[in-house]
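Of the protein chains in this complex, one is absent; all others appear in place.
What follows is chain A.
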């Protein structure tokens, strides 16, 4: 008889007052007992609606059954057949709009805590440290992967499993893409990213850091070096600005710069680390997605006294994960909804002193289906802040399209692919993740990497005859 409790087993979390002052992970994760108990809430539906909601088709009821039985090794091997980065996905996937959103239990009460269980399984196995690198026979066929984010790493791992000689080329000095330089430590510990990345390297993937494809070497030159196919997972790294007056004042950051300074260059540990970051007493973060929440919560931890989320639509429309909005509120982030910045104001030395905003109201739905915000007349006001972080989105970096003849792209920069194969307009060149979709999610990027790996395998086999 399944456990019919309407609520998920609670996940222990750091107290908001304490975690405001540290970068340690907020959610502490289930114990084995808690996980086994939560697992008993699953109805083991034959129709598996949860799996339909999972972009990489993790066999959810099967792995949950294994957890219920206390067979965590089995659960791990079920998950990792489809998902190479379970500790990461368990933490950052927007479960409420994917697997958990479809869960039958969500109709009455809370869904099964699929994300929490996935995370538990991965953490449990990793803490035992017994992930055996499998011995895979190489087929001698070289494939290049551009970018060590979730899209690139997944594609590399899948191809390595099939025996390909895969080399990943990464521009930065660390692996993980946004998982590393974007998503903060308190939500996704870097040591964990490193471990999951290592498990992919252990499959026999070669890593070439500090190489920028398009600058250090071009896609065409990779072919000349004998790579038979190329997967481009270069992400969406180009920050958008708003073209506001005052946007270049000292104290205005793109979310990317702010988060990269803190995460990749460990500015939170300045001066023990030489890269600094400036946070004033009052910080305004413009935007309402995961990136904005991360920037706001980071600012809280860096010691800002007042941190605002300034978002031009309402609560309903906030695109961030529910859990992060909830966490941000608990940590004291102030939500200025239905507000839009119009100008950034500075002092005579060029430092930010405030942000002029207007209030908004919601009109008819627009193309995106969300109600279109419009300005309320005579509603200008000045929000006094010393730091402004612009977190309104990123578009794909132009470097690869500029240096790869024959690659078709959308007007906004996304690489155009055939959805079933992820092949681009250039034969043997595949692409996926944020480089194709614009800023999206980790799991979609992984799904794209997997699809591309399958397609590359098929195509290259054809080539071999």
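Rule of thumb we're sticking to: a residue touches a chain if its C-beta (ideal position, glycine included) is under 8 Å from a C-beta of that chain, and two chains touch if they have at least 3 such contacts; residues count from 1.
In this text, contacts and distances are computed from a predicted model.
Asker: From the names "Xanthine dehydrogenase family protein molybdopterin-binding subunit", "Aspartate carbamoyltransferase", "Ferredoxin--NADP+ reductase" or "Cytochrome bd-I ubiquinol oxidase subunit 2", which one matches the UniProt record for the unseen chain?
Answerer: Of "Xanthine dehydrogenase family protein molybdopterin-binding subunit", "Aspartate carbamoyltransferase", "Ferredoxin--NADP+ reductase" or "Cytochrome bd-I ubiquinol oxidase subunit 2", the absent chain's UniProt record names it "Ferredoxin--NADP+ reductase".
Asker: Would you mind spotting which of A:21, A:138 or A:209 touches the chain that isn't drawn?
Answerer: A:209
Asker: Among A:109, A:226 or A:350, which residue is in touch with the absent chain?
Answerer: A:350
Asker: Touching the left-out chain: which of A:50, A:64, A:92 or A:171?
Answerer: A:171
Asker: Of the listed residues A:31, A:47, A:248 or A:418, which contacts the missing chain in the full complex?
Answerer: A:248
Asker: List the chain A residues touching the unshown chain?
Answerer: Residues in contact with the chain left out: 171-173, 209-212, 215-217, 237-239, 241, 243, 247-248, 250-251, 253-254, 256-257, 260-261, 264-265, 270-271, 273-276, 278, 349-350, 397-399.
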